[in-house]
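For this depiction, one protein chain was excluded, whereas all remaining protein chains were kept in their positions.
Take a look at chain A:
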Amino acid sequence: MSLWVDQYRPKSLDGLHYHRGLSQRLKSLAASGDFPHLLFYGPSGAGKKTRIACTLREIFGPGVEKLKIDQRVFLSPSRRKLEINLVQSNYHIEITPSEAGNYDRVVIQEILKEIAQTQQVDLNAKQRFKVVVINEADSLSRDAQAALRRTMEKYMSNMRIILCANSTSRLIAPIKSRCLLMRVAAPDSEEMTSVLLHVAKKENLNMPEEAIEKIVEDSSGNLRKALLVMEALKMQSPNLTGSLSIAKPDWETYCHKVADLIVGEQSPARVMEVRTKFYELLSHCIPPTVILKTVAERVVERVDESLKADIMHWAAFYETRMRIGNKKIFHLEAWAVKVMSLYKHFFFDIDMSSFD
């Protein structure tokens, strides 16, 4: 038995619940022989992957669903071995080059060249080209993106590329201008409600209105999260009666606890406490950006209006530092101390502007 998220994932473009205009577009593109390179972007859980899978099915037929997972070894220029997982069918190949870290350029070049130089052998195939799906395209390094540029033009005749990214900010302009941009926005609450009801109906589940409302609100546009939460709720109480409490993930409650600590007291001893908590979170592999954002949002909820802007400002500031720097904990801590000092001075009414 699979999770509901997978079980009820739409298989065809017609089965998609929202963004009908987009689906229509994809359908007509797939039907024409003139299929461009595509770039899907949008927040996570909005349905980018689902749309890509549906489009591929529309182009090649059900054959694309026969997937096999392969592991390939590449040699980096310094003779280090890189192992990359590939998911492929007869018609397409899916890679996540960011797995290779700094050497993603090698992976891109090797795989694309290999595919570009082989022609489709299956005579029954609907199209002559193969499709390469590149996941997490926004974490590709500049070099890798530059390597894509020329390949995208040169091998247009037997290869198409579909890029999947969260944001287009980090993609270089030449790549963007070579692709047809497909924005997949997060579904709004009505669309999410309808999808949740649809799944509930299929499962013969009677979801109370307020429960659905709560799930939708909690998942903030992330349909995957919403479905997972719904399934979790069902596991908690099979008949869905009594008070429903949406269990927050552990790390989130933990982050909230950190925020409460910061607001509660401002002293060196408290800093130490916060520090151990940050360490704990980091050692459980919670991305530091997520930690900072969650804690900051919580702190902002609990402080005076005039402090909010400053707190977010420093959050943004230290987040950038964290990217450039190496040791994440330093910047998390620095931010916590900064917030404490702001807060304390706010109470003692000292003008801090001369210290910035």
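Rule of thumb we're sticking to: a contact is a pair of C-beta atoms (placed from the backbone, for glycine too) under 8 Å apart; a residue touches a chain by one contact, two chains touch by 3 or more; residues count from 1.
Convention: contacts and distances are computed from a predicted model.
Per the UniProt record, the chain missing from the shown structure is "Replication factor C subunit 2", taken from the list "Acyl carrier protein", "Ribonucleases P/MRP protein subunit POP1 isoform X1", "Replication factor C subunit 2" or "Phosphatidylinositol-glycan biosynthesis class F protein". Interface note: of A:11, A:25, A:72 or A:126, the residue touching the hidden chain in the full complex is A:25. Of the listed positions A:2, A:78 or A:177, the one in contact with the omitted chain in the full complex is A:177.
Only one of A:228, A:271 or A:312 touches the absent chain when the whole complex is considered: A:312. Checked against the hidden chain, the listed residues A:66, A:150, A:198 or A:248 yield one contact partner: A:150.
Interface residues of chain A with the unshown chain, by the touch rule above, are 24-25, 28-29, 31-34, 36, 41-43, 46, 146-147, 149-151, 153, 156-157, 167-170, 173, 176-178, 180-181, 183-186, 220-221, 289, 292-293, 296, 300, 305-306, 308-309, 312-313, 315-317, 319-320, 323-324.
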